[in-house]
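The complex appears here minus one protein chain, its other protein chains still in place.
Every chain is named by a letter (A, B and C) in the order it is written, and numbering of its residues begins at 1.
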Amino acid sequence: MSEKPWTPRIVAFFCNWCTYTAADLAGVSRLKYAANARVIRVMCSGRIDPQFILDALNRGADGVLIGGCHPNDCHYVEGNYKMLRRFQLLQRMLGDMGLEKERVRLEWISAAEGEKVKTVMNEMVQTLTRLGPLGIPKRWDEWDKEMTEMEHQAGAQEPVACNCGIAKIKAEVAHV
Amino acid sequence: MDKATQDAFNTGNALANAAYQSKKRNVTIDPVTRLEGHGKIDIYLDDKGDVERAYFQVPELRGFEVFSLGRPAEDMPQITSRICGVCPTAHHMAATKALDDLYKVEPTSAGRKIRELVYNAFTLEDHALHVFVLGGPDFIVGPEAPPELRNIVGVIGKVGLEAGRKVISMRRRVREIISYFGGKVVHPVLGLPGGVSKALKKEDLPKFQQLATDGVEFAEWTLQIFKDIVLKNPDYVKMILSDTYTHKTCYMGMVDEQNKVNFYDGKLRVVDCDGKEVCKFTAQQYREFVSEHVEPWSYMKFTFLKQRGWKGFVEGPDTGIYGVGPLARLNAADGMATPKAQAACEEYFKTLGGKPVHHTLATHWARVVEMIQAAERIEQLLNDPEITSPDVRRAPTSVPKEGMGVVEAPRGTLFHHYQTDERGCITMANMVVATGNNAARIAMSVERAAKGLIKEGHVTEGLLNKVEMAFRAYDPCLGCATHALPGHMPLMAHIYDHRRQLVQVLEQS
Amino acid sequence: MSKPKVAFYWCASCGGCEETVVDLAEDILAVVEKVDIVLWPVAMDFKYKDIEAMADNSIFATLLNGAIRSTEQEEMAHLLRRKSQFLIAYGSCAHTGGIPALANQFSREQILKFNYEDAPSVVNENKVRPQLKFEEEGRSPHLPMLWDTVRTLDQVVEVDFYIPGCPPTPKLTKTAFDALLSGNLPPKGSVLAPDMALCGECPRKDSKPIDVVFTGFNRSATTILDPEKCFLAQGVVCMGPATRSGCEAQCVDGNMPCTGCFGGTSRVHDQGAKMLSSLCSNIESKEEAGINKTLEGIPDPVGTFYRYGLAKSILRRRINPTA
Partner (left out) sequence: MSVKQNGKEEVRIGFYVCHCGHNIAAMVDCPEVAKYIETLPGVVLSRDYKYMCSEPGQDLVQQDIREYKLNRVVVASCSPLLHEHTFRSATEAGGLNPFFFHMVNIREHNSWVHTDRKEATEKAKGLAHAAIQRVAHHKALETKRVEINPAVLVVGGGIAGIHAAMTLANAGKKVYLVEREPSIGGHMAKFDKTFPTLDCAACILTPKMSEVGCHPNITLWTYSEVTKVDGFVGNFTIQVKRKPRYIDPDLCTGCQECIPSCVFKEPKFSDEFNEGLGKRKPVFISFPQATPQVVVIDPEVCLNFKRGKNPDGSAIVSDKCKKTCVDACGDKKAIDFTQKDIVEEIKVGNIIVATGFKTFDAERTPQYGYGKHKNVYTALEIERLVNASGPTGGDVIMRDGKTPKSIGIIHCVGSRDYKTNKWCSRVCCMYSMKLAHLLKEHTDAEIYSFYIDMRTPGKGYEEFYNKMLEEGVHFVRGRVGEVTDWAFTPEEEGKLVIRVEDTLAGYVRRIPVDMVVLATGLEPQADAQDVRRLFNMSCGSEGFFLERHPKLAPVNTFSDGIYLAGCCQGPKDIPDTVAQAGAAAAEALVLIDRGYIEQEPNTAFILDEECSGCKSCLPLCPYTAITYQEDRKKAVINEALCKGCGTCVGACPSGSIVQNLFDDDEIFSEIAGVMAYE
């Protein structure tokens, strides 16, 4: 698919009871939204391990969307709070690692909010299109290229002005 | 997790790495730039075949100052200790003292004593390491000895397995003091603003007191060995005093109120090549007295006296270049802080023709003298009733902003300087390290040795050993110098003729 | 038959690992008797071409410490891989990147600029920088290139075993030697340390209540640390639960929390993410403001959770070094 123009790739983690069902509802209601996201179902947003989010990004996702039940509505009482807490520090950490914070998004979407699934999906595609590709696997190639190039330069470095000219060295030799 | 899982996960990284490796399959380096972890000397000859210029290069940089940015200040003692695994305690302690200053908190008396105890223990064992493993072999086994013998194994051969065991077990026991408080010997963790993390339990005191006594005995024994093997050998003495290994520069060292040598705390005193005091300052004032110069051919920075300015690699009465380390400390101080050490110190100056001593190789002797002071200080501290006090830490209360700390690393003066935001997260970190302080003098020693030993293009195989001795005496920690390569670094020389053609590559042996 | 040949080598490291080998103390003599050390820069000289001349796989085992940070180091890694039956990543730097890998959060340019221009003690009006190839009167001393990215050993060559730790303990090192020499080895790719988290061997394990939830995190800088109590129970971040055991809780013995140098267990792909997940899940507050307040005690998640593991973490380096 290399020839097709770039569009954002999103990995979405949806909880079984609220957001995944909402996405089903969106389907049953024949709402139309962008096809960029790939949904992975978990029983509860509390199951979503930060490792999953990092791994998705590392494998080429341009963004990650997390969907859970609204506060107080978690099917498992408070798994969604656990996710919220992880998310807040993870987002800060990703910022420290140079990622725009919009690339990872947490949304509370209840089983009835098919409309919200549509809106969030479309918004996220817009945001990521604006931010451009993250493409971590590709970056590794770039980093390596850059490195090889530098070594080539090493051969062809033009001399720099230096403040320890030969004269001074002669002088210093003389001095000894 | 089963094998399949492992594989499943690893695919991602494997792919990235494969992509990377496929691109980098055949890495080859122009033999001229190959260093293999050696310190590198490029020697350029003139048309007569004499040395025109010798560059002593340090080939790597890790940039601790930069990747310390944003870290909580209290992590610095542990992060910066990784600058060097040979002298982690020095960085750990300099950083810890910088934290005291940063948080404007005085360590409790017991806390301070434990720090000093640990620090002297470190100085003792590190000096011992150098005497018997790193630098000493040059003398103990002999400079002409084949390289495979000029190492700990050779030393053991020379002084006997028993003595060998003694050295090894002594070092181990002394290092136990560090690990007792610091958890680990390499990269200890005791340092916190306002004191240390752990107190000394009364029941553990006796075994350490025994060790202290043995320590002093061991230090004196070491001095005896040095005298027997080195001073009794006229060739060695001649070599020590020879012009090739002599530089007239300034010297910096830390001194206490009475201007006696102190490794842990005090003011920094600088004397010129005639032994006259040039200046005396605190860690907080370091920027007014110490500056670093950059050369395009080395990652190492060259420190000089700010007031005198950078005048190039020159020595003499008004040079800005100064030395640090044992030689410098003894020159900069008015004697040692403990009796036995003081005695040894006086003998040292008497033998070498008075203060200051400019002979680089004398550093080995000065080092042994310092071992005695360290051992005596350990003994004093362990017999101080307060050493077992549980009151080892005072929690800071003020808002952090800026702090500096300085200690005498075995290799010489070491400065740490941090600025932080109000949360105490690093916004600026700067470190001026022992080998940086010595860098200019080392570069000169190396060039001098080269000039002294290469005539009319006649380059002897043994050259490098001699050059290296000039270099090893400083016990240079290039790891510290560039926060790059580790403690002790074998040398390699590239020799170019006047047409700038590479005519010879020398590695040791 | 001749004794098995063993090589030690270092790349971007501090030398602490070498010290540890020296710290085998009396044991080192035993080791020296059993094996034939063919390469050990810290203690003996060698020539590159000597190694090159050796037959492939003629070195029984190479213990390589230090991260990979220059082309030269990488080439050496490749060479030693070719020459060795077993290539062992020794210590945190080779295993997971170690402290030097924290540089992956910054760029080479930032490092050079600060060191040679911005550092308060530097005097350098002409902004001179070390040059890869510096020309002076036709003389041109070379310096090797620094990479922007610090790599673990297994990110450039295949690694047989890992000995973790910053530095590894002499005990682990000796056990590894014995295992190698006796030939009873775990599956290739194993870390030669227990696969359980540190709490398993922590002397303070029992002092942790079963219901520790966090309303704030205390920093060692401003907290007096209880010498007996579990650090997490004191609200101090301790990496123990996410870190492999085998060090015998040395830092805890020094009354300081674990900082994670042994890396995660075999079941974890990203030690930092896991610790983050565990700590945050147990925060008490349920709304954003309260959660953020609690998290103020962790001002530097990257440095806290990836102190030694950034190069081996899933992201491995900052995405936009200059941004």
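One rule holds for everything that comes next: a contact is a pair of C-beta atoms (placed from the backbone, for glycine too) under 8 Å apart; a residue touches a chain by one contact, two chains touch by 3 or more.
Small disclaimer: the values here were computed from a predicted structure and weren't measured.
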### Task
Check the options C:A103, C:I163 or C:C199 and report the residue that touches the missing chain.
C:C199
## Note on the structure
Which of C:S121, C:T265, C:S285 or C:T304 touches the missing chain? It is C:T265
### Query
If you put the missing chain back, which residues of subunit A would it touch?
1-2, 9, 11, 16-18, 20-21, 23-24, 26-28, 30-33, 35, 38-44, 46-49, 51-52, 55-56, 59-61, 72-73, 75-79, 82, 86, 110-113, 115, 118
### Query
Mind pulling the subunit C residues that touch the left-out chain?
195-200, 205-206, 208-213, 232, 240-242, 245, 264-265, 267-269, 274-275, 277-278, 281-282
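In the analysis below, only the chains that are shown with their structure count from here on.
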### Task
Compare the CA centroid of subunit A with every other chain's and tell me the farthest one.
B
### Task
Give me the ID of the chain with the smallest distance between its Cα centroid and the all-protein Cα centroid.
C
### Query
Where does subunit C touch two or more other chains at once, residue-wise?
71, 105, 128-129, 131, 134, 136-137, 142, 269, 300, 302
### Query
For subunit B, what residues touch not just one other chain but two or more?
9, 20, 24, 30, 33, 53, 70, 295-296
### Task
Could you pull out which subunit A residues touch subunit C in their complex?
46, 49-51, 54-55, 57-58, 71, 78, 81-82, 84-86, 88-90, 92-93, 96-99, 134, 136, 139, 143, 146-147, 150-151, 153-166
### subunit C-touching residues of subunit B, taken from the complex the two chains share
1, 3, 6, 9, 13, 17, 20-21, 24, 27-30, 32-37, 40, 42, 44, 53, 55, 57, 59-63, 65-67, 69-75, 78-79, 82-86, 88, 99, 103, 129, 133, 147-148, 150-153, 164-165, 168-169, 171-172, 175, 179, 181-190, 192-193, 197-199, 286-287, 290-299, 301, 303, 306, 310, 393, 395-397, 415, 417, 423-425, 428, 430, 432, 479, 484-490, 496, 500, 507-509
### Message
Touching residues of subunit C toward subunit A in the complex: what are they?
### Response
71, 105, 126, 128-129, 131-137, 142, 145, 147-149, 268-270, 272-274, 276-277, 279-281, 283, 285-288, 291-292, 295, 298, 300-302, 305, 313-321, 323
